[in-house]
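Reviewing the structure listed below.
Every protein chain of the complex appears in place save one, which is left out.
For subunit A:
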Amino acid sequence: MIALPALILLPAAGGLAAWLSDRDRQASSLSWWVAITTILLQALLLLFITCTAGWGHGPWLAHFSVPWIPALGIAARMDMDGLSLVMLWLTTLLSFPCVILSARDVGERPGLFHLLLLATIAGINGVFLATDLFLFFFFWELMLVPMYVLILQWGHEDRRRAAIKFFLFTQGSGLLMLVAILGLVILHQHATGILTFDYFALADTPLMPTAAMVLMLGFFIAFAVKLPVVPLHVWLPDTHTQAPTAGSVLLAGILLKTGGYGLIRFVVLLFPEAAARFAPMALALGVAGILYGAWLSLAQDDIKRLIAYSSVSHLGFVLLGIFSGSPMGMRGAVVQMVAHGLSTGALFVIAGSLQDRLHTRDMRRMGGLWQALPHLSSVGLFFAIASLGLPGMGNFVGEFLTLLATWRVSPPMAILGTAGLVLSAVYSLTMVGRAFVGPPHAGQGATHAPPPADFGPRQMTVLGLTMALLLVLGTYPQPVLDLSLPAPAHAAPQTEVPRP
């Protein structure tokens, strides 16, 4: 289906158009309109893909393949299954708040800003679609560069260190994955005599247990850095804190999900036996992440840092679900990723707005904002509650399913994971208490003579839609659950899927 590469080329082309439209640096809103049009078109394109996909013809919904470097068995091959579709929709939906609400902190050179934003989105779309391992790695690396520049140019006070830390961690682990990919390719060549980077061919490689374990770990570390899994998370709090609002939303909402997606597609499905043997370790790491992230969240004064550590905690559930070894856990992990993308993305929007208005992220200097900013505060309360896993929201479904699946494998892990939920209630409500309710901060009235502006209709519409999505996900998660079971790597779509 030719529409799959279009999903990557469209944001890239739109980004270039936005950049070119802003060369004179006068019409600053023009690039914004180009960017909005681009993501609207992207949404329409995705809708078209969803409608014309080969439903009912097996787990893979769409397929595209042209030779790229045939001498090395590399093709530009993309396939879409339900999991990819869910992730693509999450990306598309979250790009709206990124573009719409970022107008405030773009400042100088909006054209470049939108180019980088859309280039990152193009790379992410590519990651969710590629089924040629070289192509996948190409997109995996490609999405980092614009993100790096985004943080570097539009980040906050300590952005240099944060940006380089982000880049070194992700790129370094990416090189490990590259070695693992090539190891797999060469082993496949030795076994069959065919040099190929095709995902489906490589999934059939006969592997010794040791080799499978080593290769699996190469992939796991790269994705674990991205997710992040606890000992490898150190880049995340700095990066999230220093990134501009749109960057934080993109990072927390989508970029981290490429880690979860990779774990499902390229660790569990590509090395099922090795992943099963590694599962106890992964479960332990997941629980460690849940508890550690939650514990550190409790101690934060910086509101963005708090949300960043809470991400570490919430994504621990994703790791639990993926490695619980059951379809239920896998589904729970996907729902958790979608819900976390929506709720944490929204929380970063709110934190960014607070920083815009109060010029601080320090919760010790906030308090009593409800009187001054009723809309912002109530939205903040909603997403804080969603993020702590109140039933009725998407996060609850995800956490419940992953914990249930974990219980079947290891009750102690499930109990410890549940303890993390209690902590998450504590830090979420503490955040609400310190920032929005409680006594107003002493110096606040004096330093801000005019009261800061509340959320306008634009912000309320975007965030209201996000709330609605979270509620739908929480009350009727069945469509996402149906879609989110990944297609097995062995059921390769041989030809173009016939259209209905």
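The rule we apply is simple: a contact is a pair of C-beta atoms (placed from the backbone, for glycine too) under 8 Å apart; a residue touches a chain by one contact, two chains touch by 3 or more; residues count from 1.
Heads up, the rule we're going with is that contacts and distances are computed from a predicted model.
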item: Listed names "Thiosulfate oxidation carrier complex protein SoxZ", "Succinate--CoA ligase [ADP-forming] subunit beta", "NADH-quinone oxidoreductase subunit N" or "Rod shape-determining protein MreD", with the criterion being the UniProt name of the chain not displayed; value: "NADH-quinone oxidoreductase subunit N"
item: Listed residues A:18, A:187 or A:403, member touching the removed chain; value: A:187
item: Listed residues A:153, A:360 or A:430, member touching the removed chain; value: A:153
item: Identified contact with the non-displayed chain, of A:16, A:211 or A:298; value: A:211
item: Interface with the unshown chain - residue positions in subunit A; value: 68-72, 134, 137-138, 141-142, 144-145, 148-149, 152-153, 160, 163-164, 167-168, 171-172, 175-176, 178-179, 182-183, 185-187, 189-191, 206-208, 210-211, 214
